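In this view, the complex is presented without one of its protein chains, the others remaining in place.
Chain naming follows the written order as A and B, and within any one chain the residues start at number 1.
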Amino acid sequence: MVGLRSMSRIIVSSLLALFCLSLSVFAISHDEAMDLANHLYQRLTGIPPSQVILDQMTNDIMAGHVDKAALVAIDSSDLGFYKNTLVGMFTPLSNEDHDPQRPLSDFTATVVGLIINNKPFNQALYANVIYTPTDDLQTYFFKDPNNNNQITSIHYNGNPLTRISNTTGFLDEFGNRLDVPKVRAVLRTNGLSGDRRYEDNITYLDLQNNVPDWPREMVARSQTEVFSQLRSGRQVQAEDVAGLITSREMANANFSAGTNRVTIKNIASDFFCKDLTQLQDATAADDFVRRDVDRSPNGDSRVYQNTCRSCHAGMDGLANAFSYFDFQTNHFAYDPHALDATITDRDLQGVNGPRKIFRAFDNYPAGYRPVDNTWSNRWTTGPNASLGWRTPPSGQSVNHGKGAAQLGEVLAYTKAFSDCMATRVFKRTCLRDPTPNEATQLISIARQFEQGFSAYASYDASGKYNMRALFAQVAPMCFGGEN
Amino acid sequence: MKARISQSILVLKNLTAFLPLMLLSIFLVSCQANVSGVLGSHSSDQNSNNGDNGDNNSGGDTQDPNEANAGLIGPGAKDYRGLEATLTAVTGIPRTKYSAIKDYIDQNESSLPMSKYLSALSSTQILATFNLATKYCEFIVDRSDERERFFKGSSFENLPPPNQSLSNDTQKLKLIDFYLGQFWGPGVLATQKQQAETDMMALLNQTLEGQDLNSSNTTKTVLYAACSGILGSGGTALD
Partner (left out) sequence: MIIKKKLTERDKLEYLTHGGRTKLNRRDFLTRSTAAAVGYVMAPSIFSLIAKRAYGEDLNCPNQGGGNANNNMMAHLEYAAGGGFPLCREFVCVGPSRENGDFLKSYEKYAIPDDQGPTKNGFDPNSTIAGLDFHNGSQLMKAFDLHINPGVKEHMATMAIAVQCSSDTTQNQLSITHSFAQLGLTGSVVPLIGNSTLNPGGGRHALARGTQDPSIKSTLVKDPDTARSIGGYNQALVDRLGTPDRAQAVLEAMKNLSVDKINTLKNKFTVDDQAKVLAKCGYMNAKELPFRYKPDELYNAADPDLVAAFGDDVGAVHACIAELVANRYAGVGVIAENFYDTHDGTALTSNDQGLFLGKKLAQIVNYFDSKNQPLHLNCTTDGTMGVLFKDGVIQVEDVGDGVLRAKHPGDNSLCAILTLVYDPNRSASDFLVKQNQAQVGYFDENGVVLDSSIAANNPSNAALASLYNYLALNNMTDKMSTLQGMNGKNPFERKEEDYLIFKPKA
């Protein structure tokens, strides 16, 4: 039996060991902390830190707060996190080639806008929002149909217009004018000449090149307002707008050629981190597979049942949400009446704008014929239930809906979206794949991401789906490493 | 019985003496558990370096190979965006300020690194980065307004000839340290700085060799060479 004296020695020794162990966890030298701070800052912003910032981050790291050091980097005035890290991270997602070398676009500008303004980032999949340069940076010009479509400035309140401050009022007053055929509003950055139109992305290129603090020089506009100016006479409806999915840059990837089914593939890849082959489900009901899908490819119906159906059953039902869109030769088109009327021979050739949906519809006349933008989700059961479908706060059904906005909202509230964002942030910060244990930890972080990280309230980063907070929470997973 | 009570009191006294220590330990441990971002809070570490001296079969150090990288940072290189942003930030010259730089970037941007992974970095990309850096160095050395701005407050502000500004190691180190501070930022460790000084000293000496030490043009040449070497190196390009 252990004597009391021995017992006291054991207790004392244990306490001392515990104390020393606790201290040793925080045992990082100043140089090591500074080195970590330097690496972390450059990793998150792309540029070296200032002395002030470096000192602050070093102190945070020495105190064991790598997450707060990360927030210091993210919020630094050079805006490197937004201009370099976020743009670099999201540009490959914006185009079909996954080309990282694209100039700033409405896609990446909106990503930055949402994050710098602390908006819940899942709104990127459904909000009626697009970030553009502020009014101070823009000049509104029109092609005047009464003057051979020459670019001219608009007179507003009796004065020649070179810049406006009230976009909504301006558009209200000139709404009729904008609906006149062949008249399209152009947005252009200050000081440049020529016809710079939103349709050709020049606005964002100018913004990136000419405005150093551009992340703070943007304003959120509604896509419906802005897009309406691109398609005279065809007002884009709010139910058909879905954040980044219907941005012009991603529309080029989603709605060019084909039948808009690739949109589902792109969403899965970009926002669920899933290849379409990972979402194959041959058990899904195929009642929404469209008529252009041959049920007996090469005369063999087994090919359809075993292969084609496993993608199309789910994909076609969801892709109907985007039925009104088309993108041809730099022109982003929308037509809410695209599916009306009888299908013609020209439709069957797939050369008729958004009516391209009807291409080859005589392949299998018994198949599904979309009549509007109603969509149906065949992935809530079966293997794809693992995407974590949840009813959004609005009460939108996960099984069916109308238009891209409702579908986007359902996609935005899946677990797959949050898990994917957490993984992307990890890979971008740590520049490697997570280990199996880290992957488990990331799932836990993803759940917190959805609810918000209350610890970051003083950084204005405690809201739901806050990406700044997500970066801060992930950073210690590699930059907080022991020796 | 009395002895036992005395011993108990002794134990209690000892315990009381260590109570603050105990409380502090508990506090520290609980802080470790709850506050995110603390060092060592990454996911399971099956190998806590508990004495394995590197010999074979030390038993307790069996590590799941899949967790080998847990908690570690993947080494990285700046992609073209980061490089261009860094060059602008540390030289003070925006990308679009001079057509020579803008055009060079537009023509050669594809050759710059597109990926941040160090494993993807090729020699061609390294050279593209270096050559871009030399373009910036041309402007901060050869354009008088940029040179005055950039070197303001340093020994080289007024472009003294080498026999006044680079005549000994102390003076040469001033140039090297000036560039290191400007281009690599304040986060350079002393050991790293020492190594860089050694490397660059050799370059300065080689560049000065056989040159007219009374001429400011020689100073410019040295400024340009040193600028290119430091700004175009991995110290700038890797993160």
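Keep this in mind: a residue touches a chain if its C-beta (ideal position, glycine included) is under 8 Å from a C-beta of that chain, and two chains touch if they have at least 3 such contacts.
Since this is a predicted model, take the numbers as computed values, not measurements.
Between the chain not shown and the residues A:A220, A:A360 or A:A439, the one that touches is A:A360.
Of the listed residues B:S123, B:S144 or B:T170, the one in contact with the hidden chain in the full complex is B:S123. Against the chain not shown here, chain B presents residues 45-47, 49, 52-54, 56-58, 61, 63, 65-69, 72-75, 107-108, 110-111, 114-115, 118-128, 130-131, 134-135, 138, 189, 192, 195-196, 199-200, 202-203, 206-207, 221, 224-225, 228-230, 232-235, 237-238. Against the chain not displayed here, chain A makes contact via residues 23-24, 27-30, 35-36, 97-100, 257-258, 275-277, 292-294, 296-300, 303, 307-308, 349-351, 359-360, 362-363, 432, 479, 481, 483.
One rule holds in what follows: only the chains that are shown with their structure count from here on.
Chain B has its Cα centroid 33 Å from the Cα centroid of chain A. Within the complex formed with chain B, the residues of chain A that make contact are 3-5, 7-8, 11-12, 15-16, 18-19, 22-23, 25-26, 28, 31, 34-35, 37-39, 41-43, 46-51, 54, 61, 64-70, 78, 80, 83-84, 87-88, 100-101, 209-210, 212, 428, 430-432, 435-438, 440-441, 455, 472-473, 475-482.
Residues 4, 7-8, 10-11, 14-15, 18, 21-22, 24-25, 28-29, 31-32, 35-45, 66-76, 78-82, 85-86, 89-90, 94-96, 109-110, 114-118, 183-190, 239 of chain B are the ones touching chain A in the complex.
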